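In what follows, a structure is listed as structure tokens, so that the remarks can point back to it.
Shown here: the complex without one of its protein chains, the others still in place.
Right, subunit A next:
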């Protein structure tokens, strides 16, 4: 990883990590996870950064996005030095929640935060962060839920599907005592002392902008220039790019930028089609350069549903590393659709980066839906009508013809039915049943 290689001072250790990484071939075998930090000397320098872990697939250094389900979908987490772009949902409810989870994870892990917004004061954003869930409390709640689920399942008479009982059940709950990825309670706020103990920098654009300068077209909007300068200053002064040799303890800088591209940043791509269409793309390009040469990870939320020129969206997608789109059902006709009544919206994984890799780390499951329960934000595979389900639920004999499953999928856009967690991998796509 470029960030690892150029991150100056510990040249010996980083070199050995790169060498270890290059031993990986493009296979489906996964690396054994690293042993506890400290015992393996080649990892000790980097794994000792709190809240990070190397990816099991290619040794990339990862940080958690704050939502373990999203981490799993992105192949373990967000790679250090990359940009995660969240395409906002229409009323900006769920994307701002993901943004807060990202920042909250940074506070819990002791990372430095940089919060940039043009709408809300960063101090106010930090006051609204969700509280972390302690392991034992959550385990109790989850076990209760799991028990209810199990009693319901046992009532169903599974006459034919004896094979399904042999498949292992996927663990969907929180892994206790995990230092990577925490669960948060969206109904409670983060305790004040944790926020005050954390180190954060805020960029509130209306305060920083002095005057409305006349910018010529095809150059960066005033707001973006200021933001880039701010980020660059923080990275340099705090030594995230390895430029400050006195720094002994390495740390990650988490950058969160809210509502990038909205008119409040001075950018008019949401207002007109022929606006300053290159400002945002230039910003992302320069930002990527800054991130690749520092120990930082960035999450940006962008109201892409407002952008008038669709070509800009595809350029923005290409310039970001990981792109996740949120689509909420509020106000759309899907809200009353009984197929979607369990969920609050859909998650689209639009792009996953190939970092030092020839293959994508993408999961098999394409249709994902999310729901915001009282405390938790959960992402689940969107339950499909495949013949597996019908076989299980309705005790009908399976029909192995391919055309039947395909046409049923076309007729109903995204139908839902309960699918056991054990069958998740098998029935995720249009695959044949295996008997």
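Following the convention adopted for this analysis, a residue touches a chain if its C-beta (ideal position, glycine included) is under 8 Å from a C-beta of that chain, and two chains touch if they have at least 3 such contacts; residues count from 1.
Heads up, the rule we're going with is that contacts and distances are computed from a predicted model.
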Chain not present in the shown complex, as UniProt names it (candidates "CASP-like protein", "Translation initiation factor eIF2B subunit delta", "Elongator complex protein 5" or "ER membrane protein complex subunit 7 homolog"): "Elongator complex protein 5"
Hidden-chain contact residue, picked from the options A:234, A:270, A:284 or A:297: A:270
Among A:119, A:278 or A:315, the residue in touch with the chain that has been omitted: A:119
Option touching the unshown chain, where A:131, A:286 or A:306 are the choices: A:306
Positions on subunit A where the hidden chain makes contact: 91-93, 96, 118-119, 128, 159-160, 162, 206, 212, 262-268, 270-273, 303, 305-306, 308, 330-331, 333, 335-339, 385, 390, 394-396, 399, 404, 407-408, 411-412, 415-416
